[in-house]
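One protein chain omitted, others in place.
Let's turn to chain A:
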Amino acid sequence: MHTTTVRSPRALGPARKSFIRRNLPYLLIAPSVVMLLALIAYPLLFALRSSFYFWNLQIGPEPLQFVGFENYVQALNAFDFRAALTNTLILSILGTALEFIFGLAIALILLKALPGMNIVRALLILPTTIAPIVVGFLFRYLYDPGGGLLSWVLQSLWLPVPAEGILGSPSTALAAILFVDIWQWTPFFAIVLYASLLAVPDEILEAARLDRASAWTILMRIKLPLIKRTAIIIVMLRFMQIFNTFDTVLVLTRGGPGTSTRTLGYSLYEQGLVNFNIGLVSAMTWITVLIVNVIVALYVFFAFRNEEW
């Protein structure tokens, strides 16, 4: 007969018991660290290594040769990469700023106890729940110059619509993509900021009103400072998300006309999943990672300069 001996914790020696007790926090966090290293650090390091090789899966399954920084030089010299970087920065900075401003405005309106506000709050969440690729198709029809709703509205308001259509003209195509992003993600800001504003203590607001502070002063001196931490975090998150814009560009314009709507996300998709140029796309990935991290690091430094953590 097979027997199993189970040792109780009491049976552990004092030295081993002490080791576990001392290192318990590290042991508990170790699986998470391992997972993070495997899922984030390893792919990034692998991409770093690949970026120093000519390696195109269409030519062969193995890296062709070590080329130093040649892929980085090629990426930076490709005119579409520079255009993609410019477009991405425009979209990210303008998109984040406008979505924050509009989202804050909506959040402040939501605080008012107006009739029907419950329904408005429920409806607000809808755009953020739609997949970006579906939103892209939706707006493709809305922008259609042959009867699309948005084109029709602009023409009805005597506003000029390019003959090539809103998406067909280099002067309007990027703005059209920005508008789509604002339409979809402003509600995200509105809801998060609304939730934060609800947490602002009524007593402080009441005291300010008794001191006859204006609505503007209350907003700038009380409400915004009190929701600052939340605002900083969601602005950072959205900035990074918009930096990776890809789906809507693919569906609406494929980066055109010319390079007017090309983004870094779309360029990475094209080089990686269409051209299978692993070396070049790895270099482009690292350039993108560095740019995003520098921007985010600067943002975090200045945003949290006077904060205590």
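Just so it is clear, a contact is a pair of C-beta atoms (placed from the backbone, for glycine too) under 8 Å apart; a residue touches a chain by one contact, two chains touch by 3 or more; residues count from 1.
FYI, contacts and distances are computed from a predicted model.
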Pick from "Aspartate carbamoyltransferase", "assimilatory sulfite reductase (ferredoxin)", "Multiple sugar transport system substrate-binding protein" or "3-phenylpropionate dioxygenase" the UniProt protein name of the chain that isn't shown here.
-> "Multiple sugar transport system substrate-binding protein"
From the listed residues A:P25, A:G146 or A:P160, report the one that touches the chain absent from this view.
-> A:G146
Against the chain that's been left off, what residues of chain A make contact? List them.
-> 42-43, 46-47, 50, 54, 56-61, 64-65, 67, 70, 74, 78-80, 144-146, 162-165, 167-168, 170, 246-247, 253-259, 268-270, 272-281
